[in-house]
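The complex appears here without one of its protein chains, the remainder shown in place.
On to chain A.
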Amino acid sequence: MAKKSLEVEVEDEGDAAQFKMPVDSDHKATEFWLFSFAKPHMRAFHLSWFSFFCCFVSSFAAPPLLPVIRDNLSLTTTDIGNAGIASVSGAVFARLAMGAACDLVGPRLASASLILITTPAVYCSSLIDSATGFLLVRFFTGFSLATFVSTQFWMSSMFSPPKVGLANGVAGGWGNMGGGATQLIMPLVYELIKKIGSTNFIAWRIAFFIPGVMQTCSAIAVLMFGQDMPDGNYNKLHKAGEKHKDNFSEVFKHAVTNYRGWILALTYGYCFGVELTIDNIIAQYFYDRFGVNISKAGTIAASFGLANIVSRPGGGLFSDYLSKFFGMRGRLWGLWVVQTLGGIFCVILGRTNSLAGSIVVLLLFSLFCQAACGLTFGVVPFVSRRSLGLISGMGGGGGNVGAVLTQLIFFHNSKYSTEDGIFYMGIMILVCTLPIALIHFPQWGGMLCGPKPGYTPEDYYQSEWSHHEQQKGYHTASLRFAENSVREGGRSARGSGHSKHTVPVETSLTDV
């Protein structure tokens, strides 16, 4: 169905030569040129990672300035803990809704709308004067973290299967980096404003305009320069021809009945969720426990989030690499090992008493924790083909649930000291990563058991469609996907001359 509209477009505008970059038959880019702004593919990449980055900067702008804010507003540990939980809980459902919104209006409008709607919450952060106000602005600002889903969706629309894993990993990682960059940016801006002559309680308020303006500008750039798909925006494609839309209740059913989606939602909560928690608590931890000043604490905290520049993409690449030799079983083992190591370093961090030691352990912890995020989304695309968007949304939402839980249990009130909270959180990571061993793909196997003999990827992905739907040919995209994913069976499964495609991730509902 989608091909029909594309054919119309192709006739109108000429062939693939119109694109600066090499493209496949869907006009998705087959290469990834990091330092180019070529329209529309690389331009979409830069717009999407940067706008997501700005949302992270805003959502975690408060934590590095907490030593000042907590005195201005007379906050208690409980107030701070509640606000931290609020900052990540909004996105739990927003991420699910964003998947649907991308399908309806396209990632360009969906993400820009959400970003512009949440920007007033950032500006109004400068006006709060109570614990309730603090909680509300952090809650509404946190909604913007749903742009993770639009980023992944947009990359899947623009990049061909061999490159989409990399595009997704870099876009996700560089966006997450905002949680680290903000720990540098905000104290810097704050100190600058104080130097110009402001009192501390005024300076932090002025500082919040920086993330606000960044967010507004990035959303406007997305609207002005962005494009949903290689051939145009959704409204143009809708006009040109019918796009078959899948039945939402079927998509929903196939997502929620797939236990693998639930396990990955849980485990993503203990790599990404933990990453969000650390973004919220770590600057205060270094400030209070080791007596470093606001700027130094911010710098140390920043190093955690900034590691995302390589660690998350690295995790994605590592997953692809393991798949080359061991297929899906390699991806699952890789995920379990890396995330468990993250948990071990978290445990060690909670018991390290020196400043230098803590910094080193924090860096190691960040590398493994964030690589695990990349490895998770090396497995997610294969859980379902029909309900890819919703499964991704579940995983993403699960990450935020993990952040809510860990903050609620360990950092919410004065029950545990922060170092004990970190120690116990590490133990929770170790326990909650074990369920990965339960994930089993009948066509490829799992961590502990091999595949069901004779069961093919086609069988697995076809089972998501009823006979009636298969007769109508709705499942053909799933069959293409199954063919491309033969490599996930590992070296033994590869026959002669099958495609050498890596993680084939295609748009979820649009071209079904």
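Annotations for the structure displayed:
As a convention for this text, a contact is a pair of C-beta atoms (placed from the backbone, for glycine too) under 8 Å apart; a residue touches a chain by one contact, two chains touch by 3 or more; residues count from 1.
The definition used in the following text is that contacts and distances are computed from a predicted model.
Among the names given as "Transcription and mRNA export factor ENY2", "High-affinity nitrate transporter", "WDR63 protein" or "Dehydrodolichyl diphosphate synthase complex subunit NUS1", UniProt records the absent chain under the name "High-affinity nitrate transporter". Screening A:Ala61, A:Met98, A:Ala112 or A:Met229 for touch with the missing chain picks out A:Ala112. Note on the undisplayed chain: of the listed residues A:Trp204, A:Phe365, A:Phe382 or A:Phe423, the one touching it is A:Trp204. Contact with the chain that does not appear here is found for just one residue of A:Ser36, A:Asn72 or A:Ser295, A:Asn72.
Where chain A meets the omitted chain, the residues involved are 67, 70-72, 74-78, 109, 112-113, 116-117, 119-120, 123-124, 126-127, 129, 199-202, 204-206, 209, 212-213, 216, 219-220, 223, 235-236, 239, 284, 287-288, 413-414, 417-418.
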